[in-house]
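Left out: one protein chain. Kept in place: all the others.
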Amino acid sequence: MSHSPLGYLSDAAGTRAQAILPLTWFMLIVSIIVCVVIATLLWIAVRRGRPAPVPASAAAIAPVEAGPPGDRWISVGIIISCVPLAAALVWTMLTLAAVAGPPANPALTLDVTARQWWWDVHYDARDPASQFSTANEIHIPVGVPVLVRLHAADVIHSFWVPALSGKTDVIPGQTNLSWLQASAPGRYLGQCSEYCGFQHAHMQFEVVAESQQDFDRWRAAQLEEAAAAQTPEQTRGAALVVYRCGLCHRVRGTGAGAVFAPDLTHLMSRRTIAAGSLPNNPGTLAGWIENSQSVKPGNLMPDQYLSGQQLADTVAYLETLK
Amino acid sequence: MRQPDFRTPAIGRDSVEHEARLLSLWETAPGLKGFFTTVDHKEIGKRYIFTAFAFLVLGGIEALIMRLQLAGPNLSLLTPDQYNQLFSTHGMTMIFLYSSPVLSGFSNFLWPLLLGSRDMAFPRLNAFSYWVYLAAGLFLYAGFLGGYGPNDGWFNYVPYAERDYNPGLNQDFYALGMVFLGISTTVGAANFIVTAFRTRAPGMSINRLPILVWGTLTASVANLVVVPAVSLAFFLLWMDRHFGTHFYDTAGGGQPLLWQHLFWIFGHPWVYAIVLPAMGMVSDGLPVFCRRPLVGYSLVALSTVATMILGFGVWVHHMFATGLPGLSLAFFSAASIIITVPSAVAVFAWLATIWLGRPVITTAFLFFSSMIILFVIGGVSGFMTASVPVDWQLTDTYFVVAHIHYVLIGINLFPVVGAIYFWFPKMTGKLLDERLGRWNFWTMFIGFNLAFLPMHLTGLLGMPRRVYTYHDYPGWHALNLITTIGSFVLAIGVLLLVINVARSVRLGAVAGRNPWGGSTLEWAVSSPPPAYNFAVIPTVASRHPLWEDRLGAEGGALSSLDTGLLLDQGKETIGTSALDAVPDMVLEMPGDSAAPFAMAVGLAVMFAGLVAQARIAAAVGALLTVIALLMWLWPRRELREREVAHG
Partner (left out) sequence: MAEPAALAAARNLPVGPVGRHGLGWWGAFTLIASEAALFSYLLFSYYYTGVNTTSDWLLEKAPTFKLALPNTILLLLSSLVAWWGERGVLERRRPQALAGFGIAFLMGTAFVIVQCLEWHSKPYGLGTSSYASLYFVTTGFHIAHVIVGLGVLLSIFVWTALDFFSPRRRLVVSAGVIYWHFVDVVWLFVFTTYYITPYLGFGR
């Protein structure tokens, strides 16, 4: 089976997922063996007891015999079953100890806020000037533990990056902790995995694990404010973005300062839009702005009904937000 | 004539006059009046089964529509809202309106026959429990058909169910409907408990109970104490939505996880409540076709009880990802792994029974025996999710969807269909067609496994559950398409069952008393049984009263089926002691009554008034309920609830 981006039976790329993977395989193989053994026993049991097939209509007159008590079947069966059960129990506890606790000294701490239906990612730092927010794309340096503090802005969601780590629910009123440690650079898909309403299906994000240098470069770029508009088209677009999009979105360095929707300051640095629903390019962006309700029905962004010119201007400006 | 407070009941043999006298005492009035007033457990049982199957078909149609939407990636047959209401209604229907009521139906029909009694302990309560079930089911479906179906899954997590996020009537219908339905489940459970302990045939000591009785009894004890948890949870939700309370919303200091605790304290024992009676059917049915007693009766009975006791302690395994402390995770993980042991007892007992017997292959046998392997598949996938770290990957993916369907279809639907083939002759006097039965079985078996075995892989490839559509990731499309095809094959299998039943009711071969050579008391009476079940109350000396000629009796004494207590001085049956089943009183049974129906109507009006926020309607409904209850409980002479000479 080729690689599925949310699969967790191969290609574990994070410390936690790697610890869980062999246990998953062990339990899976034990399970399959149990099913095969029982199915075989059942098959033989049904076949062997019949000297000649008795027609169903004669069930009533087939002889009844007390037969041997057969209790030994149960005791032997239970004793054999206890061996894999005990092994699984011990292995479970060992794995739990290995993956449960958050690291004592994380190299990086993130605040991820789950919202209907996207992920707000906030990079914490002592210096307020070094803090920034982005959406649906989490960059982490490879090989170091990253602590993720999970907050829910509305309903319950669940934070899941199968290649790196199992699920942690995101629950209003409490801050749950997860941690990620990628062992190889790459892009790892994440998905909300607790039902959260209309667009639960389209609530994805990506974790980008990269070398420390790449990460630092990315971080520095994210800290920049949005570049000023250059062309007349972009200038008109910028005004529209501040005036319309700014009701919900933020573009740092402009008048658009609301935080109810994804931060657009470096929109074009992200690979997808609408929480993994669409690839990010000017075409999909224009389609999304104009018809977000048909792309992702029920999402909280209304259709914009811009004129063709307005739309072109808006996209022209948004394209500069690299 | 004043009848004495004490009497030595006559013992004798059956006779034509005796049967005629009993019939006049027990028979329900014909026509519409009888329809609404009957308290006959057999009639109520059949209604339960019929209604539950109607809901099964509805739930199945909902599933097929969803499977069309999921047949390929990015389809838009359904809007997200439609899909969400469909999957929630499908879950609600199958879990609450099909799987438990269908078992109540079988137990209602069978218990007095298995126990050698003439009715349930509280016949009017029995009728009430059915009417409330029907009314609550219609209430919930009225919401769905009006566009206000549940839309937050059957588990209904808050705060998504709160009014801020869910302003429609959807959650009002669901919350009130579940409180309403809870009444039916609770009173039904109380009735089963008292019936099992107090109305068995003389001599049927607790170690001679059929396993079906053990299963339903255990489930009923659980239901009695856990259903209030979910009723309360839904009631508090309704309060939050309409009276500004703060049980679940964090703004006022509420706890979203309180919902999950209350729900799963109920929910997990409930899962066992909807499989233990079905496992009991297999434990009682398989030996008949294997022509030998069940292997390990005592162990199977005890493991039934043990499963439930452990089942109370594993609810947190539905909440492994909610950020609980490690100690709690370790404890519940261990308990969830250990609960496999009592389940394994049943599996080995069934296997040994087949191995050591000489199986006669009938359709019922095929359903009962194939259930063993489905049970094991559902069991091992449960074992995998019991391990916390593994569960952190598995949970909320299609792996768990596959698991729950192996549990519910494998351990509930397959035994139930087997039970239909097994007991249909008793209910109707006609045999189901065996040839069509084979087609029925193989279509269902292949369709079910085609649909749900590959679904484990869908989950392992990471597809999350409860999504209305999905991206075209490698493997997902093919697997989903296979599941969709399998689900339609399964549906054809269910359709064949419906056809077989509809045909055989009229054209089936005449069954006779005991078409399968069964060993328990229900096979000692005619098919269908007379209104009074047993002309003379049987006296039981072993677990297999009808096989004693071939197996010999326990301790020498033989059961007596044609000589026993006559009890024909009124609508009477015998009350026996809880453990040893020694006769200790003559029970005066109530006649047909309109009170249960009237009370269910009163409650329905009340709940409809509450959902519509029509206070007057709600008050009228409540008043009607109280009046019906007073009518019901007014002490009656014929039931000896009051002194005959007085008043």
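Lettered A and B in written order, each chain numbered from 1.
The definition used in the following text is that contacts are C-beta pairs under 8 Å (C-beta built on N, C-alpha and C of every residue); 3 or more make two chains touch, one makes a residue touch a chain.
This one's a predicted model, so the numbers in the text were calculated from it and none came from an experiment.
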item	value
Contacts of the hidden chain among displayed chains	B
Options B:G59, B:P112, B:P210 or B:G254, residue touching the unrepresented chain	B:G254
Per the touch definition above, residue among B:A229, B:M279, B:M308 or B:A535 touching the missing chain	B:A229
Contact residue for the chain not shown (choose from B:I44, B:M279 or B:A541)	B:A541
Positions on subunit B contacted by the hidden chain, ascending	3-9, 11-13, 121-122, 125, 186, 189-190, 193-194, 197-199, 202-203, 224-229, 231-232, 236, 239, 243-247, 252-255, 257-258, 261-262, 265, 539-541, 557-560, 563-565, 574-575, 581-588, 626, 630, 633, 635, 639-644, 646-647
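The rule is simple: only the chains that are shown with their structure count from here on.
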item	value
Subunit A-subunit B separation of Cα centroids, rounded to whole Å	37
Touch list for subunit B against partner subunit A, complex	79-81, 84, 152-153, 157, 159-160, 164-165, 249-250, 254-257, 288-293, 295-296, 299, 321-323, 326, 329-330, 333-334, 337-338, 340-341, 344-345, 347-349, 351-363, 369, 372-373, 376-377, 380-381, 383-384, 387-397, 434, 457, 460-470, 473-476, 514-517, 519, 547, 550-552
Subunit A residues touching subunit B - in the complex, by the definition given at the top	1-9, 17, 19-20, 23-24, 27-28, 30-32, 34-35, 38-39, 41-42, 44-46, 48-51, 53-54, 56-71, 73-74, 77-78, 81-82, 85, 88-89, 91-93, 95-97, 99-101, 116, 154-156, 158, 160, 162, 165-169, 171-174, 176-177, 191-201, 297-298
